[in-house]
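The structure under discussion appears below in the form of structure tokens.
Removed: one protein chain of the complex. Kept in place: all other protein chains.
Residue numbering begins at 1 within each chain, and the chains themselves are lettered A, B and C in the order written.
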Amino acid sequence: MVYVKDLKWTKGMSVDDLVKGMSSVGFQSIELEKASQTIIKMKESGAKIFFTFTSNMVTSGLRGFFSQLIKLKMADVIVTTVGSIEEDIMRAYGEQFIIGEFNADDIELHEKGTNRIGNLLITNKSYEKFENVIRGMLQKLYEKQKRWAVSDMLKEIGLMLEDNDSILYQAARNNVPIFCPAITDGALGFHLFMFQQKNPDFIVDVVKDFSNILSSTSIDDRKGIIALGGGVSKHHAILSCLINGGLDYAVYMTTSREFSGSMSGATTREAKSWGKIKDNSDVATVIGDVTITFPLAMVRALEELSRKGIINDK
Amino acid sequence: MVYVKDLKWTKGMSVDDLVKGMSSVGFQSIELEKASQTIIKMKESGAKIFFTFTSNMVTSGLRGFFSQLIKLKMADVIVTTVGSIEEDIMRAYGEQFIIGEFNADDIELHEKGTNRIGNLLITNKSYEKFENVIRGMLQKLYEKQKRWAVSDMLKEIGLMLEDNDSILYQAARNNVPIFCPAITDGALGFHLFMFQQKNPDFIVDVVKDFSNILSSTSIDDRKGIIALGGGVSKHHAILSCLINGGLDYAVYMTTSREFSGSMSGATTREAKSWGKIKDNSDVATVIGDVTITFPLAMVRALEELSRKGIINDK
Amino acid sequence: MVYVKDLKWTKGMSVDDLVKGMSSVGFQSIELEKASQTIIKMKESGAKIFFTFTSNMVTSGLRGFFSQLIKLKMADVIVTTVGSIEEDIMRAYGEQFIIGEFNADDIELHEKGTNRIGNLLITNKSYEKFENVIRGMLQKLYEKQKRWAVSDMLKEIGLMLEDNDSILYQAARNNVPIFCPAITDGALGFHLFMFQQKNPDFIVDVVKDFSNILSSTSIDDRKGIIALGGGVSKHHAILSCLINGGLDYAVYMTTSREFSGSMSGATTREAKSWGKIKDNSDVATVIGDVTITFPLAMVRALEELSRKGIINDK
Partner (left out) sequence: MVYVKDLKWTKGMSVDDLVKGMSSVGFQSIELEKASQTIIKMKESGAKIFFTFTSNMVTSGLRGFFSQLIKLKMADVIVTTVGSIEEDIMRAYGEQFIIGEFNADDIELHEKGTNRIGNLLITNKSYEKFENVIRGMLQKLYEKQKRWAVSDMLKEIGLMLEDNDSILYQAARNNVPIFCPAITDGALGFHLFMFQQKNPDFIVDVVKDFSNILSSTSIDDRKGIIALGGGVSKHHAILSCLINGGLDYAVYMTTSREFSGSMSGATTREAKSWGKIKDNSDVATVIGDVTITFPLAMVRALEELSRKGIINDK
């Protein structure tokens, strides 16, 4: 029997202590600590870790945290949407995103050339910067070869960047492949299209990329997933794990619920019916906005992994 | 001033009367009628209608309703995820999906080879049938040409089907292109990969498909969207409309909310900051599961369009 | 095995046919039909029906539908919050509520003396009308006796009204008690307080009302609940049923989910751990705004009950 314990504030308390305390509080705070413990086990077991997120999280300040995690070897395979790629590159080239309001006047924003994502803003200037940068990159890629698997292309782009806080940069330098199953669904899609108009033999090979994600892990590997949000990022990772025998560990952090049958809200339990997650796996689901829940669960896991000498935090 | 009116049951009442009555009730019932009216205006104005949905809706019995809508010319461009393609083909070849329970025993289901999507079930047998069918189709496609834009490939597949209730079939016969920006994110992705292993010059050209979606409408067209659920389907449609000058009409039906900055929960207001939806457009958002809300809003719209002689319901 | 069936529109289709069709669609549409069937069984079995709702639903046009249901003997005990009482009385005295916008300018509304509830508006004038009316009513009640159980007081008030569409009126005339466990939590609370200032021996006896709700049904009665929304209305009904041996039938219609441990989101399954709902009961839960889901489920049930001659719809 584990009992509810009264939480207390102590001056200067650490995140580690708070999340540990939350494990005896109730409701999602208990699930949060389960997520931390599942991440710890995943890493300790030597599992290959699939890390998936949606682009709005890269618009947010989680971007730098994600790149730090890659450097700390907390991710072996990344799956995301194309906005993540675009916004990581903008930031790597010095563009800044603005903190705004959910209740902004959107028509006024539009007149000013400012685009809203929840309470964050990206200016048209940042998209213009991206355009200038990506054109040159595509030209260089094309000069190397005409036909690119998406993850190979993203690795090359990562190697062209010079920003320690960039996800693409850290992934490229740490040999972590980035998969992006809907690579054309963003500004990059438009620039790829423009480039192909001039260079019809330029090919983005999404089918070859499926081969890449399958060979990024093997049936023999223990496999874990940390899925932030839902959509194709989450689905693509668990699909490739299904083909490779299923996941041993799964942490889902999301705001979606299962009642409408969506992929985003699909539970770890549902995933077991498919064999996406093994029957005897360790799983945790935390319901809430990941800009709050993920740093908490992950900081707690990092502190423990650091104490155990499993991650190198120098 | 429009006032709340008391709703009353009358024996044998029609959907049309109920939804009309709901327009004076409150909360989402009011938004539902707004959605109906926006669909009616969209169609009356001659706008090109983008119709987007996620694959779980095709697992459900909405599949036949969607194909009926295509036949009734209520959709000019479709954007969806690859599960929709797979499940439409399974059904066209006689496979049946089973009604189950949200609280099913998923480990038992797994042992029986049955895969759960909310309260619906798809057996492994249906995936095997899909495998058998798609292999032959890919071979035929390959014999025609080596390099395929996704929407062109899906049209060819539609022409190979013989099922009036199939989305692919009706879309192909009514010249409605189907876009699927994450074409490899499903069983089809695996079969494309297997096929390419044997036929390395087989190419699925997602960049060319971006050209196709851009040319499916023009800047001069009035444009509307009916977006069911979120994710890449919704985003891809509004992105292509943004490039072509923005949408004049938008109906969003979803369970997602905006507080976590997700695309699925992004509002029509937020879309205006980007120019995805024009400042002076007609918009409606209905919060709720589309298996309930969409048939209501659309049946009401169809009845009115039928009365006005705008759709041909013979 | 029950299979998914493709939904189709047929011209002039009835609500009854649509909801029947939805039973083979998927996700919440299936649960909607389960709700209808549970309501039908509840009524056919002769169960005492607890009907609970929150005040925003009485602000909406569901008010007239609720009063119609009472007249049709579809409710034996009502539990609600005090706003329902206030707004039912305002409407009975001719006040009208206005249809507004979720995105209204609330500071402007405040300046105009208009109060917002989602996309509905109530003017200060309606509250003034309520004040004028209720003062006289309290005086009459006081002249009859000094100490009132809440449900007895609400019955007396119902008998003072002259409006067929009023919930209080129909409940009083059909001997359906209305319980309101938080009777002071609204404008009525303020007027009770003002009245008691002048008449200190005026007592609202909430403890006596607990006796009333317990004796409104017995352990031997079959008992069912239709709970719209959550909060104290839902809890009070299931608490009193727990004491009387538990519910045989339960339909929950709500937008709340269980992850935060709230009463509003508590499931029928959780209720079984308490004995609030019997282990072998018939239950259904529909997730969505009740202004849409409840009329659908209930109209379908009424049509069937009418066909079977169980309700008298003359």
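Note that contacts are C-beta pairs under 8 Å (C-beta built on N, C-alpha and C of every residue); 3 or more make two chains touch, one makes a residue touch a chain.
Everything quoted here is computed from the prediction, not taken from an experiment.
In the complete complex, the residue from C:98, C:137 or C:203 that touches the missing chain is C:203. Here the missing chain is touched by one residue of C:11, C:110 or C:307, and it is C:110. Within the set A:29, A:52, A:81 or A:217, the residue that contacts the chain not displayed is A:29. Seen across the whole complex, the unshown chain contacts subunit A at 1-9, 11-16, 18, 21-22, 24-32, 56-57, 59-65, 67-68, 96-99, 103, 118-120, 165, 269, 287-289, 291-293, 295-296, 298-299, 302-303, 306, 313.
Subunit B meets the missing chain through residues 26-28, 257, 259-261, 287. Along subunit C, the points of touch with the absent chain fall at residues 54-56, 59-60, 81, 102, 104, 106-107, 109-110, 114-120, 147, 181-186, 189-190, 192-193, 196-197, 202-211, 214, 229-232, 235-236, 239, 243, 255-266, 269-270, 272-275, 279, 289-291.
Note that only the chains that are shown with their structure count from here on.
Our note on geometry: subunit B versus subunit C, Cα centroid distance of 36 Å, whole angstroms. One inter-chain figure worth recording: subunit A and subunit C are separated by 44 Å, centre to centre, where each centre is the mean of the chain's CA atoms. For subunit C, residues that reach two or more other chains under the stated contact definition are 26-28, 287.
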